Each structure stands twice: as structure tokens, then as C-alpha cells.
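In this view, the complex is presented without one of its protein chains, the others remaining in place.
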Amino acid sequence: MAILVDKETRLVVQGITGNQGSFHTKRMLEYGTCVVAGVSPGKAGRAVHGVPVFDSVAEAVEGEGANASVIFVPAPFAADAAMEAIDAGVGLIVIVTEHIPVQEAMEVIAFARERGSTIVGPNTFGVISPGKCKIGIMPNHIYQPGPVGILARSGTLSYEIAAGLSAAGLGQSTVVGLGGDRVVGLSFTDLLPALEDDPETEAVVLVGEIGGSAEEEAAGLIASMRKPVVAYIAGKSAPPGKRMGHAGAIIERGKGTYESKVKTLERAGVEVADLPWKVGEVLKEVMG
Amino acid sequence: MAILVDKETRLVVQGITGNQGSFHTKRMLEYGTCVVAGVSPGKAGRAVHGVPVFDSVAEAVEGEGANASVIFVPAPFAADAAMEAIDAGVGLIVIVTEHIPVQEAMEVIAFARERGSTIVGPNTFGVISPGKCKIGIMPNHIYQPGPVGILARSGTLSYEIAAGLSAAGLGQSTVVGLGGDRVVGLSFTDLLPALEDDPETEAVVLVGEIGGSAEEEAAGLIASMRKPVVAYIAGKSAPPGKRMGHAGAIIERGKGTYESKVKTLERAGVEVADLPWKVGEVLKEVMG
Amino acid sequence: MKLYEYMAKEVFRAFDIPVPAGRVAASPEEAGEIARELGGDVAVKSQVLAGGRGKAGGIKFAGCPEEALDAARELLNQEIRGYRVERVLVEEKLTIDQELYLAIAVDGAARSPVVIASSRGGVDIEQVPEADLIRERIDIRWGFRPYQARRLAYRLGLTGAVARGVASIAIRLYRVFRERDAELTEINPLVVCGNDVLAADARLNVDDEALFRHGDLPKVEEGTEIERRVKSFGLSYVELDGDIAVMANGAGITMATLDILQRYGGRPANFLDAGGGAGTEPTARAIETLLMTRPKAILINIFGGITRCDDVAWAIVQVRNTRGIPVPLVVRLVGTNQEEGVRILRENGLRAYSEMHEAAEKVVALASGV
Partner (left out) sequence: MKLYEYMAKEVFRAFDIPVPAGRVAASPEEAGEIARELGGDVAVKSQVLAGGRGKAGGIKFAGCPEEALDAARELLNQEIRGYRVERVLVEEKLTIDQELYLAIAVDGAARSPVVIASSRGGVDIEQVPEADLIRERIDIRWGFRPYQARRLAYRLGLTGAVARGVASIAIRLYRVFRERDAELTEINPLVVCGNDVLAADARLNVDDEALFRHGDLPKVEEGTEIERRVKSFGLSYVELDGDIAVMANGAGITMATLDILQRYGGRPANFLDAGGGAGTEPTARAIETLLMTRPKAILINIFGGITRCDDVAWAIVQVRNTRGIPVPLVVRLVGTNQEEGVRILRENGLRAYSEMHEAAEKVVALASGV
């Protein structure tokens, strides 16, 4: 089971002939991901690490039965690549590329909604169901199969937390990087119901951060969930009004603060860990 | 029954305070159409022939339960008016306005498809189910309730034919003006199935003309219809390459000619009348 | 509104679609001068609003400015496919490796724009078999996207820089189509010269109904003097070669009226659609225009919907009383305000028929002097 990806996932890598695309194709293959095709316009007929390259996603779908895509295409062309994948009927599209203009992200997401595709990202490290399938750029060795679903807004912080959980014997069912941009395809609220229904998942970890209202919105759903939810929120010490890195991390208009998020989550029954390496401890408590 | 409009139709007139809007509101009221509201931005609170005027279609829908709209708004603003009606959830929108830019018509129709509204026109005389409801600008007196459904690309020519049928004792179930523009919301093929299913309709008359391929496409459906179909096609004497009036009537690339249409229709079992006033005679023959 | 090639190419330039170097000339001397600027080796192309200009001798090649001047002298004022040549476009001669076809049009059946392309350009596109035509319907909400343009180029069998060039031109052509409210924009041929891709020809037909937002485009008037005159009243007119002048209200009924006249042995002199709801004044102007064609008889066929019979009747009376109607006039008048219209005519000594076939028979008889 797991959510979004599993052993049936047949991946096409868009931008496979680029440095990042080629490097991470190799890592995904090493992980065991079923990478069936690459796309690089004008470079059909080549192979990258044994993966056949096509001119278009449609050909990769037709020729190799690709049903998921990961995008390593440079920012100015990434939205078009995503729309190509949507148009070709790819159901899951993971956009690793960062620096995509926000209005293009909105267009891609609108197109995906219209056609029923799921967009993860942009600016995401990807999605992994440990032991089954990894799509993205996360390190291969930090995850273990297990009962914890992780939904994260930030990449490296979630690696930190996942590695800590693995070390503590708490493996993961699926880990999803929602993406660091202000507008991303999936939010906590889109995936919590799937984790609640997923038989492999016994508890959920939210890795949040200041800015936006995704954590506050999630709280509404969590209140009625059966499975325990633990959260860690970064940005407690950030001064108001300063932009800390990507656009998701802006504190503005008194909303999206650390205090607002923690209070709302706790009210919904979430245990909020105050240090990243305490997530495991807290999880063990709530999982009983 | 009938199709598209009946006694349950509650009409809002967009552009009701203009000359045409006001004049035809009066005529529609005289016919017995249930005109429940008018819209004219900035003129809310007035009444036209006793019909209350609102600033927006949404208010007309909310306040008066309007479920159909007719548009008399000038061409540069008509597409926006149609989109307003679609957005307000109006199911049937009859666009009488002519001279709407063709790309705006395509946009309106795309928006209507997305939201599940039906567009009749642009550049249509409207829709009438005699004795029940008239939406549009056709003369009130020429129609009679009866068993013949008429689908027409041209206005006046269809009045001519409807009046002839009425005089011959052949009343009409529903008469639909598809609109004279190159891009219109409904084509013969969209309405033939509804007429085939309509218990009040016993036979169908197509009033076509040269240009485009709507008649040829209709032939494909007609071949498998149970009810008899009679057609009249205008433009037999038109020289090739000349534009005769509205954009629908262009003969180009050897397609859309009189000969092509007649041959294709006849092959599908349609009786094609060679003079407008012979449609009644032919109908009586095929209706047995 | 159809633009001349040289105007369409100006628009293309503004949208960064590569076109050959060149300029338009109204005189042979000017053409020679432009050829000199271009280095002498040029094409001299007559500017007419008709296709098939090449076959009709409308394009000449020159190897030096003098030859260009001579070519322009031959072409200017000549008739090409029924159009008098008022200008020639003088352009650098290209060394062409391949000729493609690319167009964006309105697909009425699909209610959407459609991109049409072929690897067999340069010829009359109607001659290209359907199997060699690529059609891609565009969702007007999303437009024509780079991935679609790439796919188009690959389907044309192109690769590398040429594929990229064609894809980029296709995207820009769609922008022309949308931003200039085109009904049709066409490049035939789209030529490949080494790694370069250029629009060797250019067609841009702008939607008449959208001209109000394109005031910066040059005005191009088409048609005969009378056709232009009628257009200025907002009505639709086509000159034919018969002797019975016809006016009716609505394109369909006007066409049907011509069909019926022909069926009864008459020869219509024109198509004049007075449209829906034309008032007394434009109708009177239209009738006056019919008189200018010196027909043997006039048939006015009105089935009033928006058009009011009384308005038409007053228009007829007004023309008769002011400038006179020196030929037989047959009027058929039914529909909105019919009684009033018939009364007005009767009070002015004119008869109105109510049946179309009676009116048609009558006017054919009058025109043939019976």
C-alpha cells in the first residue's frame, strides 16, 4: 500500500540528460525505483544508465507505460514539462525544480486539477515509500520501511527527522516533501486522509515551518483523525517580518507564526516536539 | 416536454434596458414566456414592463430563480455577459447579439462546457417551444404547437419555413436557431438526440446552408434515427469563393458546398426539399 | 480583414517571427532601389489578396537592381487573380532546403483554434493529401504550449535546430493569432535554409468583428466600389452577374431568394443581406445602392423578425419619392408590423406580395420584359 508511490510506480525522468537528472536517476535506480524512461527533447534514442530516452512524455507513456514523472528540467522550462506530463496522462508528477515563477506554478496546478493529475512540489525533495519506490533527491540510506507517514514542508529538516526515526527503529510508510514554494500542488490536508486510510501507516509526522497557513488548516482535519499525529515546526526564533529562505517562510500579518501553528495543532490533539530529535520519543509515547 | 425550454423556464434578460432588450422583453411577455428578471449593471431597482432589473445575473438567479438567460448586450460586452451568466449557474444561455469576435465566442463556449451550461448562438434568433416559452427575437405569431422539431442555422429562412408549416397544420415542438456565426454553442448533432428522445417530436426539419460541415456531421447521426428528417439547404446558386453574409456561409476548399451537403444528407435518408415552401409537403409524405 | 503579405510580415516581425529581409515598393524605381540595398539578388512579389499568385505569374526573380526594376514594372498595375497589383514586395532571394506549411485557423466544428502543418509546403495546401496534414486542436483556455510545438516539429520529421526553430515560430504564430484576433494566419511556405527557419510568405486575416481593438493595424478594403459602399452601412453585399437586384433580410433567406430566382429562370445581380433590424435609413441607402447597379428589376423579400415591415415600407417610399425607382420593383413583405407595412405601401400606390413564389415569378417575368 503506502500512498502515492509503490512497486507499481513506473517512473519517467524529465530532464534525464542533465547533470541533476542523470545523477538522481542513478540514485533512484540504485534504490530500486522502477525508472522506465527518460525524456529530453531532441535526444531520443540515447540511454542514461540504461534507461531509454524519448523526445516526449507521451512517447514514454506509450512506449514504457510510465505512470509517474519526476522533473529535473531548469526553472524556465519546468512548468511546460509538467504540463506535458499532465497532458500525456501521467497521474503523479513530482517537480523537484526550484525557482519556478509562482504564476506558472498556479497554472500547472490548475491544469493538473482539470485533468486529474497530482502535482508534488515544485521545489520538493520528492516522495518515498521506503523499500518500494523513491522519486526525488533524498539520500537513499536514511529511510526504513515502517509505520510512520511523514509529510514535510522542508527537505533537509525532514531528512534529519526521518534519519532520527529510522535510528530509533521507527520506519516510514511514505515520506512526502510538499515543496518549499508558496504555491505547491499538495498540502497537509490533501494527504492526511490518505494516510488515515493507509493500512501500513500507524502514525503521522508533520514537519512544518512558519509562514502560510498549511499547519493551521491541517489541524481541522487532524481533530477527527484516529491515528496519532506528531509535529515539529521550524522557525520559533525567527524575527517577524524577515524572509527566511524560500517564499514559504515569510511571517506576515501576524498569521503563520510559530505560536499560532503550535497552539492550533495542540488544540487538535497534536503533540508538538520542541526539538527535531525528540520527534521519535514523542511518537513512541503516542503510539503506545 | 419539448427540448431546451418549457413552462418551467424562468428567464433573465441581460441588457433589458436597451432598445432591443426592452422591445423583445415585451414581445416575450406577450407570448407568455416567464420573464422573471432583467440585468443591466448599475440600473438595479428599476422595472422594465414590470420585470425587476438587477445589477448582476447572480442576483437575478438568487432573487428570482432565473434558470435561463437571453443576451441583448452589445457585441463588445456580450461575451462577458455570457460568462457572467455561466458563472451564476444559468443552465441555458441564448446569445442573440451578433458581431461577437470569434475568439470570444470560443472562450464563452469553453467556459460553458467547463461549467455545464448550454450556449445557443451567438447570432441566434433564439429558441421557442410554441405555446410554452419563447426566448429570442422571432415573430410571435408564426408558430403553432405541434410535432415538428426545427433546427435552423439561419433566422429569417426558418421563420419562412415555420410559418409555412404552421399554415399547413404542422405545428412545432421546439424550434432552435443555432446561430449564424462560424463558431456557435450548439450544432445539429448536439440537438438531434434530444429531439429523437422527445415524445412530443415526431419529425425533424433541418434548415441548413452552404459553408461549414454541420450538415455533413448531422448526417452521421441521422442515419441511425428512428424519426424522419427533412432538410432545406440554402445557397445552391452561390458562386464558389464568395462570402454571402455571415461567416457561416463561406464556401471554401471545396467543402461545405450545396452538392456535398445534399448528397451526404440524402445518403443518410434525409428528404431534401428543393424549395422552402415544399418542406411541409415533404414532411407530410415522410410522416405518413 | 485580409492583410497584404507585406503588412502581415510587419506583424510577424513584431512577434519575432523571422521573415526575409525586404521592403514594399509602389513604383519600379523604388523596387530597384530596394533590390540595390539587398545586394541585387531578389524576389519581386506582387501584393494581392489572392492565393496562387506564383502560378499566375505574380512572382518574379531578379539577379540585379535593373532586373528588379523591370520585374516590378511588369507586375505593377497588372491583374493577378482578379486583383490589380498596386505594390510589390522586394525581398532577398533565399536558398531553400525545405518548404513547410504552417497555419492557425478557427475550427468551427471543434469550437477551437487548430494548428495545421505539413512537411509539404509551398504548394496549394488543398492539393496536399490529408495523410500529409497534421492537425492539432488547441484548448483556447491553455493556448499552444511549447511541448505541443515540439511535438508538432517532431511529427513534421524535423530534428535539432530546425525543429526548435519551427516550434518557436509555431508558438509565436499562435500569439499572433490570439493577440491580433485572427480568423486565419498562415505561412506557406515556411522555409528551411540551413539551420534557419523563415516565413517566406505570410497571411493574416483579422476577424472583422474584433477590428475595434486593433486600431493600429492598416485598413485594407476589399471588394468592388458597391460592395464597399454597402459594407459602410453595416450590411453585407456580393456582386453577381445577373440583372435582378435582390435585397432580403438574413443571409439564409437572401441565399434562398437567389436560389429561387435562379430556379424560376431569373439571374440575380447581387446578394444583399439587409440583416436583422436594419432601420429605415440604412434600408433606404441599400435600395439606392441596388439602383446603382442598373438592374432590369428589383426584388425585395422581407420576412420581418427584428426587421419591421413598416420600416422597410417607409424606406421604399422614401427612395421612390426622393430619387425615383425607374425599374420594376416587386416587394414581398410579411412578419413583424406586416399590416402597417402593407398599408404604407398601398397608400403610396405600391403592392406587397405575401408569398415568396408569387413575388419570384413576378420579378422574373418583369426582368425578362414579359
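So that you can tell them apart, the chains are marked A, B and C in the order they are listed, and the count of residues begins at 1 in each.
Simple rule for what comes next: a contact is a pair of C-beta atoms (placed from the backbone, for glycine too) under 8 Å apart; a residue touches a chain by one contact, two chains touch by 3 or more.
All values reported here derive from a predicted model rather than from experimental measurement.
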Inset, instruction - May I ask which residue of A:7, A:46, A:99 or A:267 touches the chain that does not appear here? - result: A:99
Legend entry - Footprint left on chain B by the chain that the document does not show: 41-42, 55-58, 77, 80-81, 83-84, 87, 111
Legend entry - Touching residues (missing chain, whole complex) on chain A: 20, 75-76, 98-107, 109-110, 114, 125, 137-139, 142, 152-160, 163, 180, 182-185, 187, 207, 209-210, 212-214, 217, 232, 234-239, 242-249, 253-254, 274-277
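In this text, only the chains that are shown with their structure count from here on.
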Inset, instruction - Indicate which of the five shapes (line, ring, star, complete, other) describes how the chains touch one another. - result: line
Inset, instruction - Could you pull out the chain whose C-alpha mean position is farthest off from that of chain A? - result: C
Legend entry - Geometric centre distance via CA averages, chain C-chain B, whole Å: 27
Legend entry - Approximate Å spacing (C-alpha centroids) for the pair chain A, chain B: 51
Legend entry - Inter-centroid spacing, chain C versus chain A (mean Cα positions, whole Å): 55
